[in-house]
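Note that this complex is displayed minus one protein chain, with the remaining chains in position.
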Amino acid sequence: MAIFDSALIQPLAMQVTPPDWPGGYWWHWLFFTVAIIAFVLIMVMGAIYLERRGMGRMQSRLGPNRTGPFGLLQPVADAVKVLLKENIVPTTADKIVHWLAPVVAFAPVLVIFAVVPFQNGAMLADLNIGILYVVAVSSIATVGVFMAGWGSGNKYSLLGAMRNVAAVVSYEIPMVLAIVGVVIVSGSLSMNQIVTGQDIPYILVQPLGFLIFFIAACAEINRSPFDLMEADSELTAGFHTEYSGMKFAMFYLVEYAEAIAMSAIIATLFLSGWRGPWLPPWLWFIIKTFVVFFVMVWTRTTLPRVRIDQLMGLAWKFLFPLALINLFVTAIQVVVWPDISQWIFVIVNIAIAAVLILLWSKFFKLGQGRVEV
Amino acid sequence: MTTTRELTLKTEPFVLNIGPVHPSTHGVYRMRCTLDGEVVVDIEPVFGYLHRGIEKLAEERTYTGFIPLTDRLDYISPMSNNLGYCMAVEKLAGIKVPERAEYIRVIMAELQRLANHCIAVGSMLNDAGAYFTPFMYTFRERERIVDLFDMVCGQRLTYNYMRIGGVSQDIPGEFLPALHKLVDRLTIFIEEYENLLKLNEILLARAKGVGILEKDTAINCGISGPVARASGIKWDIRRNDPYSIYDRFEFDIPTCENGDCYDRYRVRIEEMRQSLRILQQAMKQVPKGPVKADVPHLIRPPAGEAYAHIEAPKGELGYYIVSDNSIAPYRCHIRPTSLINLAALRQMVKGWKVADLIIIFGSIDITMGEVDR
Amino acid sequence: MTVAISAKEIISQLNTKFPGAIEEAGADSVLVKSDSLLAVAEYLKTAEGFKFEYLNYITAVDYYSYFEVVYQITSLESNRSVVLKARSYTRDNPTVPSVTGLWQGADFQEREIYDLMGITFEGHPNLKRIFLWDGFPGYPLRKDFNQ
Partner (left out) sequence: MEISSDKDYIYTSSELDYQEGQLIEEVKASSRESIQDPDAWLDEELKRNILLTSVDWVLDWARRSSLWTAICFPACCAFEFIAAEGPRFDMSRFGMEILRASPRQADLMITAGTLTWKMAPNVRRIYNQMPDPKWVIAMGACGISGGIFRSSYNVVPGYNKIVPVDVYVPGCPPRPEALIYAVQMLQKKIAKAKVVPDLSELPNPLRKGKK
């Protein structure tokens, strides 16, 4: 088999420039692995704090403020408590699947951060197919969710897991199409190069792509209004109904880590990542990530949940055609006028986005009333 | 020719138990749902998890001593329960209520209607999946109404305010100014609650055309209150069988045509406005005078039977009391609005999805205390 | 104003239509023999001039010597109401015909009466205990119920 020929693999691997760290890759990997795990855990705590305080404010109450200064230690207390709770495995559960599910769900979320640039070149692996890797890896978490739903032996869990799989399969397509728009404009799949290419944040160059990606990302990671898989008022706790203690903590972590990961990717792809004046790059990156996350919190407190068939309809009838048109328009722009200043495209694309959304919402209604199955 | 129905997979229905402890069953209601995937094939309601035997307890208490128990029937609107019961006993014993007491009663009943509809609207939106936010908003205003009740009787939830032949004590001097302020304030907030749904595409998609209750079915099932009026039945006991002093006030009876969740919501919002109208008229006209007729503590109504019904916030609330000229009712039957309103639930949810089942159930607005008694 | 029809107004019509069905005509209620209750109720529900299509409530009272089941029905068009009553004179297995076929809303209420009062409704599609559980001893709303 030619594909396993080392001569073919070698040049591919060599494209990744070795960091000029003492010891080469090993120190680099070790440092970033530790850094990413710490970063994710701290960011998740920050996200939980932000969500609970922000949500409290939006619901005209205060939110946690008694634990530590300004309630800052609330996520810590939650984490310590949840980790030390009793671990219950239901008798009807498929034990192995039940045990493995949180791990399978948790690992890919951490792995996503391997290609997210915190600073120019500061990432675990500057893959030249970075964004493709993100898309591929982020879907694996769904397997964990489905394992959880199946392995719990609970009907609520199963329903939640089925909903999640359906949502992820549908929303992957508009999401990837939206990414392709960005890739066409930047001319690279590498996350770092996408950032370095963003003299104008791509949210302006690709406004429609941004909206589609944001909606699809919300659906993929089950943020409201697409939080069907753990729909509080319908399925008690959805796929993790039967999970307690540490395993529940992992799912809780996954939920927020996924949100953070998606926020980071949105910040990288559309908000020019770590670039920004005055402040150090990594701080810019974190600020942008939290801004995106805050929008997710905002939608969660504001919008009610859609129904499963409306969720599907939105993906296939609204987002998918728009994503295709967006891709088409972007491709034409890049191919026909490669040398024109991007600021012209900014205006044109925003106009196109506004027209398309208005036009499409005339054709498309969220399916009021009964949808025949 | 093969239809799509024949081509689809043969699936087995499964039974999902919703309740008795479930976030959106409004207490301890339980449904044994037969589901085909996400679609509800059939439901079998199971009651009785809050059956406290209030009708039996009535037979071992004095007429006055039963009033506290009526508070705990429909615990969202205890004032209305008080009113209905006192009216039944007054009808049985032929007691004339003083003018001032009638006005106070009407004010309390209408405030209670506002408080109840606040919760009904909020919890329906909560069932739709808006993570607690609308509920918190409506609760904020309910607190202000509860403050007024607190002012007149010193209780926040179970008021026990009305007495046979009047009310337990006169309203304090600062009540009417406070009421005036509240009415002004609520006018603004009712607008806000309406806009919560009116301008939200997702909620429209979830509520419009969902859970349609036909007019004929509604009449046949004995549905009353806002649910019936949303189906186009122009039937309001305040107008069709005026009790107390409701014939002196000007108000409209809002009705809708479609009988879906959205209409039930709209009728409730409109009823809140009409309640404010009644309050505005009533608080200007409150006369001076006694607030309680001269009734002995242990009344012995003449042997006989009486049925008095009022338009409680949830519908027709009636008390059928049989007296044998002793100090305790011989039999006291409560017409349970919530239980009878549930009679049509099975028809309303058949063929809808689980998510719709929850919102349809929420839109009927029941209290388990009244269903089970 | 909902006018309670005095029994005299309809008693003559009912007597000609269903001879012998009326046991007693009270001041504001009509006491119907339980075996002809269904026919009378159906007539009152559908006949022109009556159209009592709305069932307000069903309840039952234990008078020791007999059980009385009370139906109040209302005509939404003409805004009138009438109270029908039916009695069952046995204590062991009192039986009254079910009106669920006429008014669907009677379903839960009849089950409730069966549960708490122990009156069997013949023809009810799903007559089983509603509030209490299978195997609860006795019927609590009966006057001779002892805890």
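By letter and in written order, the chains are A, B and C; residue numbering begins at 1 in each of them.
Assume a residue touches a chain if its C-beta (ideal position, glycine included) is under 8 Å from a C-beta of that chain, and two chains touch if they have at least 3 such contacts.
Since the structure is predicted, the reported quantities are computational estimates derived from the model, not experimental observations.
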Touch partners, limited to displayed chains, of the chain removed from view: A, B, C
Among A:F32, A:F248 or A:F270, residue touching the chain not depicted: A:F248
Sole contact to the chain not displayed, among B:R72, B:R163, B:K314 or B:K353: B:R72
Where the missing chain touches chain B, by residue: 5, 8, 10-11, 13-15, 20-23, 27-28, 32, 34, 36, 41-42, 44, 48-54, 56-57, 60, 68-69, 72, 75-76, 119, 135-136, 139-140, 143, 146, 156-158, 368-369
For chain C, residues in touch with the removed chain: 128-129, 131-136, 140, 145, 147
Where the missing chain touches chain A, by residue: 52, 56, 59-67, 71, 73-74, 76-82, 84-88, 232, 236-237, 240-245, 248
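Quick note on the criterion: only the chains that are shown with their structure count from here on.
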Arrangement of touching chains [line / ring / star / complete / other]: line
Middle chain, criterion being Cα centroid separation: B
Centroid-based (C-alpha) most distant chain relative to chain C: A
Euclidean distance of C-alpha centroids - chain B vs chain C, Å: 25
For chain A paired with chain C, centre-to-centre distance based on mean C-alpha positions, whole Å: 62
Chain C: positions in contact with at least two other chains: none
Chain B: positions in contact with at least two other chains: none
Residue ranges of chain C touching chain B (in the complex, touch as defined): 1-2, 53-57, 59, 61-62, 70, 72, 76, 79, 83, 103-109, 112, 116, 129-133, 140-141, 145
Residue ranges of chain A in contact with chain B within the complex: 55, 58-61, 155-156, 159, 163, 224-225, 227-228, 231-236, 300-310, 365-370, 373
List of chain B residues in touch with chain A within their complex: 14, 16, 22-24, 37-39, 125-133, 136-137, 140, 200-206, 208-210, 260, 351-356, 358
